[in-house]
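With one protein chain withheld, the remaining protein chains of the complex are depicted in position.
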Amino acid sequence: MNNALSSEERAHLSDRAVAPPKIRVDGLAMSYAARNAARTVLENVHIDIPARQFISIVGHSGAGKTTLLRCISGLERSTAGSVRFDGKEISGPPEKLALIFQDYGRSLFPWLRVLANVTLPLRADKKLTAKQRAATAEAALEAVGLSDAVHQYPWQLSGGMQQRVAIARALACEPEVLLMDEPFASVDAQTRSDLEDLVLGICRRYRMTTILVTHDVDESVYMSDRVVVLGGRPTTVAELIDVDLPADRDQVTTKSLPEFIALRTRVLQAVRSVRRASGPPVRDAQGRPTASERNGDAGA
Amino acid sequence: MTRKVSLRVVEVGVPVGLVALWWFLSDTDFTSYYFPALRDIWASFRATWLFARVGSDVVPTMAGICLGYVISVVLGVTLGVILGSFPRLNEFVNPLLEFLRALPAIAAVPIFIVLIGVSLRMEVAVVTFAALWPILLNVSDAVAGVDPVVRDTSRSYRIRSFDRLVRVTLPSASPQIVAGMRVALTQSIIIIIVSELIVSARGIGHYIQTAQWNFDITAMWSGMILIGLIGFVLSKLFQVFEYKVLAWHRGLHGKAQR
Partner (left out) sequence: MVDRPEARASSAVKVDPIANHAAGPGDGGGGATVAGIASGWQLRADSLVVRRGALLIASLLMWQIAAVAIDNGAFPTVTHFATAVGEVVSTPAYWVSLGQTVAAWAIGLCAAVLVGVPIGLLIGLNAVVDHATRVTVAALQAIPSIVLVPLMVLIYGTTLQMKIILVFIAASWPLLMQSSYGAREVDHLAKETARSYRLSRVDQARYLYLPSASAFVATGLRIAATIALLVTIGSEIVTSAPGIGLQIQLGESNGQPDRAFVYFVTASLLGLLIASAFRRIERLALFWHPAHRARQGR
């Protein structure tokens, strides 16, 4: 099953209503001006993400993954197309959305202790008292296993712990959508697997719709329900790959399944082939590859 | 004795030795007219500043320094935040500010004297004029240069404007703001003394000037030492302030490479 679910198939599933997808990226394009010439980074990006789905976005360096994520998060305005949440177009960082940055050292505020860092976004909610804010923050920190670090400064913690604080900060806002920009790139491999499982558990437990940008192909397959491969020049959606693995992911067993290996190979090939391709591949309205694409031009 | 201990001995011993040397030398015939006996200076110091002329001279000088400094901090931070937050305005006004910063504030003192007249107001105005620029320019620079990741995080989490200013922007800018405040402090002290030396009715500078007219060398020295002490105490106080406010900054950069 290479294709994204069609709308009819989606409607038949019990816990999904026939409603607009949680996130819809519609014809998104992004251009920058550089010395009187416009440079198009992203073009014609279409992605539908149903609620509670976990998708990964992969692509070679410089493809524009971060740009795409920033547009989806509302931090940047695209030059064309739109991003819709629950059907409504966003015009800035929307509520109920949390973004986790790669550079936790700079994203966590070094002049605030861990607890203060996690409670700070909660201050925007005027309905919460200070006590409630602290309680929410402490619960979030407990969910990531950092109850002991509450009164320390972020820079006193290890890299993995700092990223967990960032996750707790996102969690405390009770977001419906979680965006992550290469969150584990600056962390060592062992900590990385722990964090992957932590995030997976949290996204499941709190029923979040998640987008993970990563350059790690294994991670993209391991974590998600679907992998979006970006590529081409200008960048667009090159391929959409469904991850048909059992829902219970485990670092050792899942990664040794033949299906996993097949999927990661597919993703890797997609990334590589698209890097070599000269122009954007042809897509239909739902982002499914056309027959000719599927049948072998990918190796060009 | 270990090397460290002997170094410490030298560090403490030499200045103590020098002072002792001055003290004992001045009792002999080695004194010159312009470098009087330390004993006499101490006597003059004790008679004047502990605590006879504190009210009449120390208080006005300190008032000038503190008022001028506080006003320049408040004004500098406020204007700096405004300028830093509106880059186009900042770009437009920047050349003028750089010019004003490069002005020798000392040279403006005679103008201020005629402008406002000899009074505490004039001294405060001059101090503010001198101390404002280092703070203002540092603040605007720091506010404009807030780490983009910090900015993105604040926007993404929809942190309210007031919280953003007080809990994000200002703390992030604080290392540079404090650096500007330190320069402004030295400037304040220098300017007030200069203006008191030129024309004044009271103040430590005025006291020194009067002593000079009367050829009272010991009085001059006691005044000069007092100013040195005041400068020293104020900078120590500032160091304590800096230590507290920038504790996180020290911790952060102490752990530079993990």
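Should a chain be cited, it is by its letter among A and B, assigned in written order, with residues numbered from 1 in that chain.
In this section, a contact is a pair of C-beta atoms (placed from the backbone, for glycine too) under 8 Å apart; a residue touches a chain by one contact, two chains touch by 3 or more.
Given the structure is predicted, the values throughout are model-derived calculations rather than measurements.
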{"item": "Absent-chain contact - pick from B:A108, B:V149, B:L165 or B:V245", "value": "B:A108"}
{"item": "Residue of B:V14, B:A201 or B:L237 touching the missing chain in the full complex", "value": "B:V14"}
{"item": "Residues belonging to chain B that touch the chain removed from view", "value": "7-8, 10-12, 14-15, 18, 34, 91-93, 95-96, 99, 102-115, 134, 137-138, 141, 145, 175-176, 179-180, 182-183, 186, 189-190, 193-194, 197-198, 208-209, 211-212, 215, 217, 220-221, 223-224, 227-228, 231-232, 235"}
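The rule is simple: only the chains that are shown with their structure count from here on.
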{"item": "Centroid distance [mean C-alpha coordinates] between chain B and chain A, Å", "value": "51"}
{"item": "In the complex, chain A residues that touch chain B", "value": "70, 73-75, 92-93, 95, 97-99, 101, 103, 106-107, 109-112, 120-121, 123-124, 153, 155-156, 158-159, 169, 173"}
{"item": "Chain A contact footprint on chain B (complex, rising order)", "value": "147, 149-150, 152-153, 155-160, 163, 167-168, 171-172, 174, 248-249, 251-252, 255, 258"}
